[in-house]
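All protein chains but one are shown in place.
Letters are used for the chains, namely A and B, taken in the order the chains are written, and counting of residues starts over at 1 for each.
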Amino acid sequence: MLSSHILSWMTFTPLLGAVIVLMIPKCFEKAIKIVSLITTAIPLTMAVYLFQHFDRDQVGMQFMERHQWIPSFNIQYIMGTDGISVTMLMLTALLSFLCVIASWNIGKKVKGYFFLFLLLETGMMGVFAALDLFLFYIFWEVMLLPMYFLIGIWGGARREYAAIKFFIYTLVGSVFMLLGFLAIYFWGPSPHSFDMIVLGSQGGILSQGILFGLPMSKVVFLALFFGFAIKVPMFPFHTWLPDAHVEAPTAVSVILAGVLLKMGVYGVFRICYPFFPDAAQWFAPILAILAVINILYGGLCAMNQKDIKKLVAYSSVSHMGYCLLGLAAMTFMGLEGSLFQMFTHGTSTAMLFLLVGVIYDRAHTRGVNDFGGLASAMPKYTFVAMIAFFASMGLPGLSGFISEVFVLLGSFHADAHVIGFDQAFRGQNIFIICTIFAALGVVITAAYLLWTIQRVFLGSLPEKWSTLKDINTRELITLVPLAFLAIALGIYPMPILDLFHKTLSHFSQFLTAGG
Amino acid sequence: MENNALLWIILFPLLSSIFIRLYGKGVGRKAVSLIACSSVGVSFVLAVYAVLAFASDHQVQVDHVFLWLRTDQLHTWFRLSLDSLSAVMICVITGVGTLIHVYSTGYMHHEKAFERYFAYLNLFMAMMLILVLADNFLLMFVGWEGVGLCSYLLIGFYYQDHKNADAGKKAFVVNRVGDFAFIVGLLSLFWALGTQAGVWSFDFAVIRDHISSISSVQILGLSAFTFISLMMFIGATGKSAQIPLYVWLPDAMAGPTPVSALIHAATMVTSGIYMICRLSFLFDAAPVTLEVISWIGGLTALFAATMALVQNDIKKVLAYSTVSQLGYMFLACGVGAYASGMFHVVTHAFFKALLFLGAGSVIHACSHEQDMRKMGGLRKSLPITFWIFVIGTLAISGMFPFAGFFSKDEILWQLWNHSKYLWFLAIFTAGLTSFYMFRCLFMTFWGECKLDASSKAALHESPPSMTIPLITLAVLSCVGGWVWWPGFMPLTQFFPHWLESSVIVRHPHGSHFAELLLTALSLLVALGSASMAYVFYVSNISLPQKCGAKCKALYKVFANLYYVDEIYEALFVRPCKSLSKSLSVFDQKYVDGFVNGMSKVLRLVVFIMGSIDRFIVDGLVHFFAYLTKTMGIWVQRIQNGHIQMYLAVLVTGVGFFIALYLGYFGL
Partner (left out) sequence: MIELGGLHSYLVVGAFLFCAGMACVLLKRNVIHMLMGIELIFNASAINFIAFDHFNSMELSGQLMSGQVMGLFVIVLAAAEAAVALALVLAMFQMIKTPNIDDMSKLKG
């Protein structure tokens, strides 16, 4: 009984928890926090169950649920997971749990905070589990509003600006996404349906028809892609990210960077690519170039930052570039690297933001030049920080390396499979050149991360920080699981890689065969 | 042949490192020293055991640990393999490593962060062993970067001074530039092999079997062999400090001296040469790259040697000397003499580690004074240190029968048969090497002690924990070369025969007589330079009597040279000195300054990009908000509350429609 509805339980338990939190009087802060903790621990245990019982040899959807919802429009309630989404579900559950622990010391309006946070978790889980376009869109929007409030009320100095910018920017993308969904519904294969599984297995829908002078599939692909690209974030639609990250409170930054950014890539995996493989192949070289711009531009901008959080934000832009490059490659290794990068970046960037939160709680400043020599005052903190920084840098032996290597390997030989532009363009060499530039990102990342380590942790300690207390147990609890994952997955990545091996091999064949 | 000892060779230092890092402070220093040194010692014993197993089986020893990565086409194992090449390397690494660990227990005795040091040193050992025992590129790359990480951590060990932290960062970043090229080479190799032969693998054995299939591939206009090997070589220049990526090594002297000995002399910096030897089959197929390698190696050797001539910091002399000697090794590989290059790796590990540790002993005794001009006359106070330093100097100068002689002459012999220009370059550099090493020796141990009073009073010989490794290394520097005698001597040629199974070994065709002549010539050059050094740094300042009494025969030679010496001084020496001084200043201000300047340019570019992002890209977003607001304000003006205006508009509109109705607009 449980296993057949596990995804619905995972999605709606936080909602249940949110309702309970609403009912607790706001003076019982401890009770609210404990309820939230339990409510997020439940999806976490279910995620572990998913991990154990996920059938690694099956290609299609597992743990499926299907009910009729609004029959007049053929909207169904479909939940399911396959290799692509199961890692994201696990990541969301883990990060939400850790973030509740990280939010333990929220000062004001505790009830509102946790209510919104639990609502956010419902939205996130739903996005990854939903298999009906309408349902997907609902969960996507459910996710936006709590973020707006969380940033706008509990954020930093320019929180209202950042919140509104984030909200409107993402909403613009969602509008295009909705238009795309409607196009798919009305002009797609009949009977009209929002069912992602059916639509995704057609080998390309909307292949006939012209819209605004271009083939319909390409236009709708671009509309959907635009919505997801804002989320990724892809240059030049990324300017909301630095502000949102800097102004958001620690736990919200972690969720934003760790989960929300991945939704953009997930959307492309789940919707854009299966529905329009021919348009995807057409777009791949452009995407590769944009991905490389992400990597290099993000890295170089990060180097210039004086605020640590903004630096990490730009480094996220840079790392998501790798995901995009793997997507553009459309080879098995590229896709695998992209998916794995989603997971590992989730853990390493979460660690970075948690670390910034630790120091901000103590020093109330985030300027890189304000610090120095922290290694003398806070040795345990420095140790964990080193793991986080080197994981982010992609040091071999840590998980980031494997995902980066897969992406680079996958995209270097991409033009063996992928048709570029029309044959007149030298599609031959573009992926090789892109990959070489992407490899340059390795140097740039190392440069700015090491420079940051030096400015913050090494050197001499200014007088005013000599009384800083080292990292405490609660903060360690949030960081240690992530550090453990970073190291363990670097040495033995097979448990996670196995999850999406079968699905992706089928997927990459499907992509390169169609169109 | 399955041999599970291989994993334990790596695991002992690794587990020890983790344990010391986490619990070192709790168990106390004696326990930490014991654990650290014994873990490496056990590794050494296991390494010897594994090598013996290999020798008796004549089969590559393999240890399958676990399946690491599996994708559609790629199956990469975490698998260690021991063949003759890696056998050499692990013996050197664990052997020299153990000695340096023991030495460190004495040297770092006063250090507050004793535990952290040993944790990182052990981690380095583990990483280096992974590098050489890996049987595929990806695993080797884990070790490759791992040693870079440990180098970073150890160079910046005294991080409280930001200059040290800077040096560590510089090392890592410059290494990363090399790694970028390495990765590109890896990608190209993987792609070329995969598309041509359908083989998607990183295993060395598999690549070797299928390498000929990529002969027709072109990448960016170059043949695949050339491109891949060139990229790999650039990666090697980063790790092994050649032109243009050597600038980190002199700065790396900011770390503790045993670190310099282990990492920047004996092991990490040789990983580039190891990689080239491992891929000798690939480099042999790319003659263009080999040319490049030999010339860069030769030029680096010369360049670094000239710089070492004017250094006053004892560690810097040794650092530039390392760069120069690494140039020799590359020179050898560049002419296809891979075995000679590896031989020099081994001998260099012995005598350079010895020299560094000796220098550490001197520094330790002089209360952390590193400037040779402030030393002098230490041979009385530090007898053991002095003697081992002498042995080291002799070895590096290529004096018979010390280790350096055999390896250097092997390289020179190979060069003679390949390119006379390179041979001349090499032998000239050998002369310089001898000169500056002896200069170093003399300035430190001869003459009057120029230390200040308190340091002078504290002068003492190093404790046994330091002197015993020194003596061991000294013995190795003496006998380490006896595994490969030159062709004209009827003694063993064990080393190249040992390496034949895994590396391409070349025996040049030349007469024994020619080889004998060349060997004699190079010995003469070394001796001549040593004599010059003696003349410059001893004769002018000190005690002819005592030195003459100690070395009668040498004195005669020196005396003769003394006269020529004045002519040389006018014609060659003074211009040569000023040239080397300006080269060294050139290096510091311009080459290194170029690297530092690039970072400034980069910061400017980065600043511009940040501003573009803030003003232009973000500005567009702001512009749209502004547009919406402005249009709103305009439209708002229509509603001004004045009834008469409303009425006027009303009337005008009605009039307009009436006119329309009456047909005034042709409608």
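By our rule, a contact is a pair of C-beta atoms (placed from the backbone, for glycine too) under 8 Å apart; a residue touches a chain by one contact, two chains touch by 3 or more.
The shown structure was predicted, so the numbers you read here are calculated from the model rather than taken from an experiment.
Chemist: List the displayed chains that the omitted chain touches in the full complex.
Modeler: Touched by the chain not displayed, across the whole complex: B.
Chemist: Among the options B:S216, B:T628 or B:Q644, which residue touches the chain absent from this view?
Modeler: Of all options in B:S216, B:T628 or B:Q644, contact with the hidden chain holds for B:Q644.
Chemist: I need the residue numbers on subunit B that touch the omitted chain, in ascending order.
Modeler: Residues touching the hidden chain, for subunit B, are 636, 638-644, 647-648, 651.
Here, only the chains that are shown with their structure count from here on.
Chemist: Where the CA atoms of subunit A average out and where those of subunit B average out, how many Å apart are those spots?
Modeler: Comparing mean C-alpha positions, subunit B is 38 Å from subunit A.
Chemist: With touch defined as at the start, can you tell me which subunit B residues reach subunit A in the complex?
Modeler: 21, 66-74, 78, 138, 141-146, 149, 152, 156, 159-162, 165-166, 169, 172-173, 176-177, 179-180, 183-184, 187-188, 190-191, 194-195, 219-220, 602-603, 605-607, 609-610, 613, 617-618, 621
Chemist: Could you please specify the touching residues of subunit A with respect to subunit B in the complex?
Modeler: Within the complex, subunit A contacts subunit B at residues 165, 169, 236, 239, 297, 300-301, 303-305, 332-333, 336, 372-373, 375-376, 383, 390, 395-397, 401-402, 405-406, 408-409, 412-413, 416, 429, 432, 435-436, 439-440, 442-443, 446-447, 450-451, 453-454, 457-460, 491-494, 497-498, 501, 505, 508.
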